[in-house]
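Provided herewith is a single structure, encoded as structure tokens, for subsequent inquiry.
The complex appears here without one of its protein chains, the remainder shown in place.
On to chain A.
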Amino acid sequence: MKLIADVGRCVGAGQCVLTEPDVFDQSEDDGTVVVLVDEPEGDQLEHVREAVRVCPSQAISLSG
């Protein structure tokens, strides 16, 4: 599964970083999402699904 982040939609709530800090980070400049792992697997993938569910702006998605 490929993790896709739409920085334009991101509102920097940081919920993804709280969920899986090994996959997500935030830009120091404007707080928007930075993806550290493009193709998460195993536990990380499960945590990414949770992050997709709680993201307030539908800025992250999984495809493939």
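Observations on the model:
Criterion: a residue touches a chain if its C-beta (ideal position, glycine included) is under 8 Å from a C-beta of that chain, and two chains touch if they have at least 3 such contacts; residues count from 1.
What we mean here is this: contacts and distances are computed from a predicted model.
When the listed names "3-hydroxyacyl-[acyl-carrier-protein] dehydratase", "Sugar ABC transporter permease", "Cytochrome P450" or "Monooxygenase" are checked against UniProt, the chain not shown comes out as "Cytochrome P450". Taking the complete complex into account, residues 11-15, 17-19, 21, 25-32, 50, 53-54, 56-58 of chain A touch the chain not shown.
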